[in-house]
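A single protein chain has been removed from this complex, and every other one stays in its place.
Right, chain A next:
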Amino acid sequence: MESCNCIEPQWPADELLMKYQYISDFFIALAYFSIPLELIYFVKKSAVFPYRWVLVQFGAFIVLCGATHLINLWTFNMHSRTVAIVMTTAKVLTAVVSCATALMLVHIIPDLLSVKTRELFLKNKAAELDREMGLIRTQEETGRHVRMLTHEIRSTLDRHTILKTTLVELGRTLALEECALWMPTRTGLELQLSYTLRQQNPVGYTVPIQLPVINQVFSSNHAVKISPNCPVARLRPLAGKYMPGEVVAVRVPLLHLSNFQINDWPELSTKRYALMVLMLPSDSARQWHVHELELVEVVADQVAVALSHAAILEESMRARDLLMQQNIALDSARREAETAIRARNDFLAVMNHEMRTPMHAIIALSSLLQETELTPEQRLMVETILKSSNLLATLINDVLDLSRLEDGSLQLQIGTFNLHAVFREVLNLIKPIASVKKLLVALNLAPDLPEYAVGDEKRLMQTLLNVVGNAVKFTKEGNISITGFVAKSESLRDSRAPEFFPVPIENHFYLRVQVRDSGSGISPQDIPNLFTKFAQNQAIALRNSSGSGLGLAICKRFVNLMEGHIWIESEGLGKGCTAIFIVKLGIPEHSNDSNLSFIPKMPVHGQTNFPGLKVLVMDENGVSRSVTKGLLLHLGCDVMTVSSVEECFQVVSHEHQVVFMDVCVPGIDGYEVAVHIHDKFTRRHERPLIVALTGSTDNLTKDNCMRVGMDGVILKPVSLEKMRSVLSDLLEHRVLFESM
């Protein structure tokens, strides 16, 4: 053999080592071939794998490595050149791929690592969200519980039910061991255990209100954790063996009804509080959570509101009951009063007739008896009988009148009457008595007092007569003055009559009458009693046997009916007194006064114009003629002027109603004209009126004028007004003789 190209490997004699290497390489190749297969298989199975390219590379790298090792198997022994080439190729490829892969891994591995980080982050987030959701759920639960509790609490207006329900529902919601309510006592110095959840009838434990723990709770509107050992929390013997549950206390404001003010809500410092104590079950590891505390606070507020509503309701129920009772009482009182009035009216109606009849009989027969022959003793007796029976009759009349007045069944009889005549008549009635007592009576009526008025004449006269009669009665000497005038608004208001508010109205006026006497007077303390029925002044009673004491009361009733006021002023005993009354009277219409004569206020105003009055003016003097013409023209007359007597004769006709002629021209006898006219017009109604205008003021002229039958004489110069009045007088009376 020559030099062959086959490489002769160095074969050690160590064949065992060879064998091991052979086997290892085989297995490595196997693994190297199976790993990519596995990878491919699993990647195919998985849905997501972002790095396929890397896988391919990796696979290629592994395959080639395997191939290399496999080919290595053939190189242990004598191998041909082909094998060597294949081996070399495989090794080269392997080198390339593995370097590429190595380079690629540098990029890929950080990515892969970051994936892991993100996964961790997401896990944390998920955990956090879970936590939050738990919280929200809890809050929602709490809200639901509050609503439910509120509903329960507010569904009733009964105090006890409200409180009981609160405790029960709270206990249920929060799974409490014990829940208690301490209410302040009436004194406000202690808290008394009023309601508990578990115990049926709580014994009246009380604790003083000034404990520091209680103050602490009362001073804040939050639920406060308190120690289980404080007096308010030691409600029952310890149930559990170890730790008592946590205790929370909250204040419940008690809104007292009187604290309600519309403008400002009651201040916190003046409120009274009750204490609500809640205990968690002992031996549980439960703690008060914030949301539970909030629940408690809300419930406490709601309870306060519900309690106040209940209190208002109680109050209004009580008020209503009270009103109903009062109503019933008033009703029965009214019915009693009505019965009494009816009884009285019946009595009066009967007595009216029954009493008057015998009375009249007595009076009539006694007067008849007086007329017969009697001994002086008998006469005295009869007179006394008559006087007494007259008195009795007056008394009966007064009583019946007054009761009718009080009834309100008396009505004024309104009519038009002569006011001045009323005064005069009263004066006439009183004059005889006054003159017997030698009293001067003076009547003074204001000039603006209307002569006629509308009102009740009879009652007004009665009042006036009564008042004046009293004045006369109680005056032993001196004078009496009666004044009557129209009251103006200032004098209407009297300080002694503050409740009298006269209102001036159209068609009405207030008549004020003052009757002053110089008599015995009245002391100021008796004045209020004057108008009360039957209350008689002792002094008066002693002095006079007549007078029932009803007179002034009746006057007062009448005056009140006439919407007025009556009162008496006196400065004291012996100083006289003045009786004053004001009544409202109506003013009569002028249109229906045809049958009444009334004082004409103004002189009858004549015509102001004489349209179409045909007038003839005769005057020689041109100036005065034109002046007179102007005058008459201004008054609307139809004027013709002549300047001479002849002309006058010619022109004058029956159409002319008036002829003015100037008679002061000497030598001209204007009188002729008058005579002529008289002759011409024999019938009176055809003849014009003849008036002489003259400047002379002597009686001779006047007499001459009258003699010749002139109808009037006027003194020159004539003013417009004078001419006007002359013409109107002339036409009205057909004669005018002015005094000169």
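Following the convention adopted for this analysis, a residue touches a chain if its C-beta (ideal position, glycine included) is under 8 Å from a C-beta of that chain, and two chains touch if they have at least 3 such contacts; residues count from 1.
Rule of thumb we're sticking to: contacts and distances are computed from a predicted model.
Enquirer: When you check the chain that is not on display against UniProt, which of "ER membrane protein complex subunit 9", "Histidine-containing phosphotransfer protein", "Mitochondrial ribosomal protein S30" or "Signal peptidase complex subunit 3" does it turn out to be?
Expert: In UniProt, the chain excluded from the picture bears the name "Histidine-containing phosphotransfer protein".
Enquirer: Looking at A:16, A:136, A:285 or A:623, which makes contact with the chain not pictured?
Expert: Missing-chain contact among the listed residues: A:623.
Enquirer: Tell me which residue among A:125, A:575, A:634 or A:654 touches the hidden chain in the full complex.
Expert: The one listed residue touching the chain not shown is A:634.
Enquirer: Taking the full complex into account, what residues of chain A touch the chain not shown?
Expert: Residues in contact with the chain left out: 620-624, 626-628, 630-631, 633-634, 662, 664-667, 695, 716-717, 719-720.
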